[in-house]
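Take a look at subunit A:
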Amino acid sequence: MTSSPRDTRRRNKAARLSRAAALVAGKLVPHEKTADLLRAVIEPGDILCLEGDNQKQADFLAEQLASLDSLRDLHLVMSCITLPSHLELFKKGVVRQVDFCYAGPQGNAVADLLAAGQFPIGAIHTYNELYARYYIDLTPRVALIAAAKADRAGNLFLAANTEETPAIVEPTAFYDGVVIAQVNEIVDELPRIDIPTDQVDFVIEAPYPMHLTALFTRDPAAITDVQILMAMMAIRGIYEEYEVESLNHGVGFNTSAIELLLPTYGEELGLKGKICKYWMVNPLPTMIPAIEAGWVETVFSVGGEVGMERYTAARPDIYFTGRDGSFHSNRPMGQLAGHYAIDMFIGASLQVDIHGNSSTVSKGRITGFGGAPNMGCQPTGRRHPSKAWLKAGREANPGPGSLPGRKLVVQMVETFQSGRVPTFVESLDAQDPAIKAAMQGVAPVMIYGDDVTHLVTEEGIANLGACRSPEERTAAIRAVAGYTPVGLKRSLADTAALRARGIVRLPEDLGVSPARANRSLLAAQEIKDLVRISGGLYDPPAKFVDW
Partner candidate 1 sequence: MSRVPYHELKARERLAAIVDPGSFAEILPPPARVMSPYLPKLGIPVAFDDGLAIGRATIDGKPIYLAAQTGQFVGGSVGEVHSAKLVGLLKAAARDRLPCVLLIESGGVRLHEGSSGEIGIAEAIRAVFACRAAGAPVIAVIGSDIGAYGGMGILSACCDFRVMTEHGRLGISGPIVIEKWMGKAAYDSADRALVWKTSGGKTRYLLGDANALVNDDTAAVRAGIARLLGPASPVTLAAIEARQAELAARLEQFAAVTSPEAIWQARGVTDPAAATLDDAETFVASLAPAAP
Partner candidate 2 sequence: MTTAELLPLLFGESAAGITVTDQILTGYATVAGQDVAVLGTADGTYINNAAALRLSAHVIEVVKTRPGLPIVMLVDSAGQEPNRTAEMLGLAGYFGHLLASLELARNQSHRLLTLATGKAIGGAFICYGMFADAIYALDSASVGLMPVEAMAAVTKIPVATLEELSKTLPALEFGAEPFALLGGVKEVWPTDASLPAKLAAALASATTEDDRARLGKERGGRTLAFDVQQRVLADSAR
């Protein structure tokens, strides 16, 4: 038999499948044979994709993989390093290179592995950036993915958490890679087909359901008066000011406070129907009051949220749902929507430097980015105008060679983190030489100062987009950095001048009374209120139930 230069991958896949065929008949593999299957299918040197993000995990497959002793020379591509079994692969020394996005829960362990020379970083990506590379130079040879259900033909149902599964499966399946799925259960008939069986090679009914984290559930009981004050300022100084119609919210308590102020404070300001109509955000429980009060037109999501299944299914006017009636999400498309199609991204971070760069890296902890940078940046390929985009664009004083509009990119932080750790710093911990050395000299900055239009703190709002020089931007940052060392260096004269030009605005400049910043202003003060307002359709996880 002569080898053809045109179909080596296809023939290689056939060889893998024939090795597997010696072990199993058909697509459905008993979970006891998982390790044998992986051993037969994975080859040294493979680009291997292991599905797992901040919510959903192919955890059974990850554990089986970590238990193998036959692995070597793997190039791992995966969005999130979150499980102990992921770390196991590095400890075993079988990883040649890793390209990933996020390592939040394992940030300390990853930093330790890096220091020990056991964590060979290719690059830290944003989500869509990594998915894009799956189609260019990082196409997986083998992809280990997770789905809710499969039918006996091998079609997959992803339920609420589509996440990144299609973005992994499509490039793998159409470039002669092997797709192996773990599912919670195999059924005769699926509610709907999210991944057709021709893109799937093997299906394993895992002995336990995949792990799902209630990542976006924020208990209103934990929202502080300070966060409410900041939320009031953001609503007046940004949402109202720019008439923000389409937006993304982060996962923090700051933005939860905003969501819970819309039906109260927002209503009082007459903003209903004017702002916050179109959302790219996961089904946040704290949005229930605003949705029920009629504020929201649509919500598209990158993933689901534990406990929101019945609520989202009962509100198809708001959420995207399948023909079966249940919630649908998609991470790459959601990120794309958040990049191009929204007026505003608002989020938080652990550190902000004097140039407005922000990062969630802290000393001894490597966390990566997640999706924030895909949305917290200026989409220079955007061409459609909106009120907010044009107003922010005018403030940026564009020249003849620049875009007429800007996305509002807002960072909302308290000047101190808990334990009185200052948020504002002269230089980010992300500038750590060891981290930069592993990244070809690039510091893992989450959002760059040039992309940020506004900074909201409990002291006030700094309009960085309207600053005319790097020095001015630093002065504006210091003006709202409070009593941190960065803030203590502010000059009273600079602050007064920036205030006069509206670049720095304090609560009184925004018509916000700190005396009103009180939890009684929230539309829901505890999880139980959310359940009641949802008409009993929201099923919070037990750890949030205190009744």
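In the analysis below, contacts are C-beta pairs under 8 Å (C-beta built on N, C-alpha and C of every residue); 3 or more make two chains touch, one makes a residue touch a chain; residues count from 1.
Selection criteria: all candidates are chains of the complex that A comes from, given by their letters.
Source: prediction; values computed, not measured.
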**Study point:** Touching candidate for subunit A, same complex, options 1 or 2
**Key:** 1
Study note, to complete from the structure: The residues of subunit A that touch candidate 1 in their complex are 264, 519-520, 523, 525-526, 528, 531-532, 536, 542-547
